[in-house]
Structure formats: C-alpha cells, structure tokens
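One structure is given below, represented as structure tokens, and several questions about it will come after.
Shown here: the complex without one of its protein chains, the others still in place.
On to chain A.
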Amino acid sequence: MSLIEVNYWEIIKKQYFFKLKAYSGVFTSMMVVQIIAFLLSLGGTGGSGGSGSSGFSYTTGYYNGSMIIAFTMMWALITGILITTKAYRNDDFTFVANRGTSNLSNMLFLLTASIIGGTLSMLSGYLLKVFVYLIFEVDMLFDVTHTISTLWLGIIASILYILLFSAIGYLVGVLAQISKSLIIILAAVVIGYPIYASTGTGQRDEPTLFIAITQFYQGESMLSLFALKVILTVTILFFTSLIITNRLEVKQ
C-alpha cells in the first residue's frame, strides 16, 4: 500500500471543520451563559433616583450588554481551558494529527468562537434595550451609541476581549498538562496577590500590578492600538502554548 503524503494546512483545515462539529457543546454553553447574563442584566447595570420639591420623582437605569460581554469572557476563558483537557485533546489523535496541527486548529476554533461570542454578546446588548423598552414602563429611552460605526467598534472590541481571555485559558490549560500543581500556584497568585496587596499599608494597599495590567488594555482609547495590543498578547500566549505542548508526549 503506497504511503499518503500529507499537507500540513490541509490537515489543519480538516481538523478545524471537524472541531466545529465535534465541539458544538461549547456553543450550547455559550448560549446558556449569555441567557443567564441577559436575564441578570434586565435588572439594570446601574441607576439612580431622586425626587423634586414639587412632588415629582424619577428613577434612571442603565441597560447595556457589558454584563453579557463579561460573562462571555469568562465563558471564553473556560472554553480555552476545556479544549486542552485530555478528553478533547485525545479526540484529535484518534484521527490524523500532530501537536502542531492540533494546536493551530484549536486556535482557529477559539478565534471562531470568539467572533461568534463577541458579535452575539454585543448585539444582545441592543436586544436588552428593546426588551427593557417593551416590558418595563419606560418614559424615556436614551441610546448613547447609535451609529453603525460604534456598533462595529463595539463588536470588534468585544471579540478582542473574548479572544484574549480564550488565549489566557488555553495557556492555563496547557500549563495544567505539565503539572497540576502549576495551576494551584497560579490560582494562589491570582487570588492571593490582591488579598496580600490589600492587607498592607501605604502604597501596597491595592493590587497595583493587576490595575496596571488592566489599564494597559482598558485604558486604550484608540481601537487600532487596542487591537494591536490584544493581538500581540494573544500571539504571545498562543505561541507559548505551542512551544510548551511540542515538548510534551502526545497521548498517554
């Protein structure tokens, strides 16, 4: 029987389409997460009220999709971890794969999931406003963002945030493959550092490192620069995952 010559990118493409079908549960969980976030957002994400001396009173509420986006970010983090777990990882090697194609198709999958997750979460912010208008007694509805360009801006920014979190999750999952204790250490740092920082006095009374990291992304007002920062970070995260997994055994 003659040997089959393989095309690296052809295999990645096959695996990518295979994963879209095989990992469909990921999208189901995304919908569940977004519905929960949507319902929670119906309570409003902030508001104030007051009354005047002449006997009128008012309440204001802010309704936007930020909670849905935040939930989707958490979903992306968990999805990133999930697809590096043994059950998912070994699925690849039942069929044709090596570490490289497995990783690259995973990354393409995460990118796709982020695009879908980001677009849906941004759009559901609009749906939320419509919902609020229809089911609550609203006297006045102001919509701050109203143009197509701001919609695009929102969608792209959401996708980037979600992609960032999925890449973080992916790296965490890869680290867990080296050693489970690494994850405990990582969790200890992430949870412990803010506690440690806030118990101190003077300049150590807040987790300045975390604030600085958040500011690095959040403080960026220009989309292009923000995108550049995120894409660079994601590339570094994915690249690190690739390097690490290439050193590991394929299937135990």
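Just so it is clear, a contact is a pair of C-beta atoms (placed from the backbone, for glycine too) under 8 Å apart; a residue touches a chain by one contact, two chains touch by 3 or more; residues count from 1.
As a convention for this text, contacts and distances are computed from a predicted model.
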Chain excluded from display, named as in UniProt, from "ABC-type quaternary amine transporter", "Chemotaxis phosphatase CheX", "ATP-binding cassette domain-containing protein" or "Competence protein ComFA": "ATP-binding cassette domain-containing protein"
Among A:A97, A:I156 or A:L171, residue touching the chain not depicted: A:A97
Touching the absent chain when the full complex is considered, from A:F18, A:F131 or A:Y217: A:F18
Absent chain, residues of chain A that touch it: 1-6, 8, 11, 14, 17-18, 21-25, 87-88, 90-91, 93-101, 246, 249-252
